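Okay, handing you the structure first.
Note that one protein chain is taken out, while the other chains of the complex remain in position.
So, chain A:
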Amino acid sequence: MAAPLTLLFLLAVTVRAALFNSSLKELISDRVEVVSPLTAWKRVIEGLALLDLGVSPYSGDVFHETPLVIYLFHFVVDYAEVTFMLADLITAGCLYMAVKDYNKQVFRKQKFALEADRYPLDCLELIRSPKEMHYIPLKVAMFYLLNPFTILSCVARSTCCLNNAVIALFILSTIKGNLLLSAVFLSLATYQCLYPLVLVAPALLYLLQHQYIPVNFRRPNFWWLVAQYLFMFGGSLLVVVCLSFFLLGSWDFLSSVYGFILSVPDLTPNIGLFWYFFAEMFEHFRLFFLCVFQINVFFYTIPLSLKLKDHPVFLIFMQLSIISIFKSYPTVGDSALYLSFLPVWTHLHRFLRNIFLVSCLLLASSLLFPVLWHLWIYAGSANSNFYYAITLVFNVAQILLVSDYFYAFLRREHHLTYGLYLKRKDGSEAAMVLK
């Protein structure tokens, strides 16, 4: 498997290097779909310039990245392009290894279940074979590296690539069962953009499962692991935040990064749902809807964790997609991360209901973004409503995609318990009803 992976890496690097050296680079790095006020490379450069001048990079309202990122680029700013390519390769490599490991476990679990005679007899066609699972890790890496969204964010030098790399490292260390590294990378990801906080739940569920500890509130070893993980997570988060404080010598960054993420003062159009809504919002209701929108991101954690208690990796996928849909400053790079997980769920394809519609919608809206932007901003013949309509379509498509996968996953699990061909008690064919 090493050879195709190397080839893939070479191809990805070539494409990126070519784009880096083309005139498209500047064009791409100005696109609102690709960079957000949080991740824009221009703003990082501005922050670096301020830092070099001895001014706090957070003075003014331009720079909103975390202090660690700016200190990272303080050293590697001359190799920024290499850094971003490297980040992408790390993400792809981590995902590759993580999925490979995960597939092994899935297969092992399936074997146990088969041996324990736990599947209904008519479910054989749902059983996954090692042959079809063989290429999934490579496909995941390919989906990430060759996804136009990833390429665009890499070429735009959006720091979203770094966040993705950190999250990929977190996923890898979680799947490997490494408690400490998982907590550290999760705290780094949380430190970077706050929302990955919700990944604590799937990580805990996975690690519990990995150590064969049942989720039982009366068991001390359950609480012991949870406490351990939360302590490591909180501790490393504290260390990172304090480190930032000591680097900068002020707490400016807290309000400038997290306050900026939570209170959404920048209403520059992007592919998210916030900007239009809050531009139109009556001032009186702003705070309320701000809370509603932000709670919305964290809202699904508990019900999803309850429902997907036994499938933490799928839960990670769900949470990642929810974050990238509902976060305050989303970019296409965020979507790229969870989209790269789609090959892992190829076995769900027979249960997907509107995958054709969704892919058409995603494709069309991705193409229409620049068109309507041009019509609105440059030609002046359209207005913000047009652009927002497309962001709505894009997000609805993403939501449809995710809920489709969620439903398909639940349905497959259901079939694995009850048999593929459901019958009522009188023997007539039964239809599935989602409750």
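In this text, a residue touches a chain if its C-beta (ideal position, glycine included) is under 8 Å from a C-beta of that chain, and two chains touch if they have at least 3 such contacts; residues count from 1.
The rule we apply is simple: contacts and distances are computed from a predicted model.
Going by its UniProt record, the hidden chain of the complex is named "Phosphatidylinositol glycan anchor biosynthesis, class S" among "AP-4 complex subunit epsilon", "Phosphatidylinositol glycan anchor biosynthesis, class S", "UspA domain-containing protein" or "Aminomethyltransferase". In the complete assembly, the contact with the undisplayed chain comes from A:299, out of A:71, A:222, A:245 or A:299. When the whole complex is considered, the residue among A:27, A:230 or A:287 that touches the unshown chain is A:287.
Although one chain is not drawn, its touching partners on chain A can still be listed: residues 114, 117-118, 120-122, 124, 282-285, 287-289, 291-292, 295, 299, 302-304, 306-307, 309, 414, 417-419, 421, 423, 426-429, 435.
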